[in-house]
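Here the complex is missing one protein chain, while the rest keep their positions.
Then we have subunit A:
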Amino acid sequence: MALTRTPSDAPDTVIRRKSSWSSSAVPAQAALIFVLLLLWELASYYLYNPFWGSRPSMIAERLWELAVSGHLWMHTSTTLQEAGAGLLLAALLGVPAGIGLARAPRLARLLDPVIMGLYGLPRVALAPLFILWFGIGLFSKIMMSFTMVLFIFILNVMEGIRTIDQDQLDLMKSMRAGRLYVVWTVLLPAIVPWILASFRIGVGLALIGAVVGELIGSNRGLGWYVESSGGQLDTTGVFSGLVVLMILAMVANYLIGFIERKIIKWR
């Protein structure tokens, strides 16, 4: 749960983080990663036994073997499908739910303890139950990802609507704008940044959901690969799985940042 940010600061985060992906920063970022990998490699020769912490060159070799044998794609695509489906499902249900709750403040107040209770629940702990209910296939992991992300969408969208300038709504009202017109010109544009911020936060959480599900019960996926490597005391395997997960999160983050800059030009 360390990845959760408070929903209220999400759009700010969007603005500030934009710059970290701007093209001018990329060479410096790449250089930093390279230096860190080099330090790790050197440390594995001089400071510790690679049995405990592996080393980048061994991980690269393993990833190459996995790629050639086709296992890399099988595990990656499995995890991607689970996390992606969970994320989309959460957006599909969370956005309308957030809009609905924001428009029905009384219902929102009634449901508030329930929502905050479920949101505060360490949903990772639900994994064994979900395996029991939904089996060891894709569906239980999709449900894990979904429950991890759903509240991010609901709470972000509600907050986005809450921050709409009342004057803008009054102005629309004074010109007798219809309900649909207001939704289309004020409400939706106002929450788009919050939805994109939810995707950004949600990618990491959806991956966590899928991986946790795989750790508990499955026969494929990156989480399963990490788990089974760990069981065989194969640290290189563990790190290989983690590296792929990290790259997935980074690529997804980059894609969302790209979409943000394309869609939200007005910021």
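Convention: contacts are C-beta pairs under 8 Å (C-beta built on N, C-alpha and C of every residue); 3 or more make two chains touch, one makes a residue touch a chain; residues count from 1.
Definition applied: contacts and distances are computed from a predicted model.
According to UniProt, the chain absent from the figure is "NitT/TauT family transport system ATP-binding protein", selected among "Nitrate reductase", "Adenylate cyclase", "NitT/TauT family transport system ATP-binding protein" or "Cytochrome c oxidase subunit 3". Here one chain is not drawn; of A:R106, A:R179 or A:K265, the residue touching it is A:K265. Contact with the chain that does not appear here is found for just one residue of A:A177, A:L215 or A:L242, A:A177. With the whole complex as reference, residues 165, 167-168, 170-177, 181, 185-186, 189-190, 264-267 of subunit A touch the missing chain.
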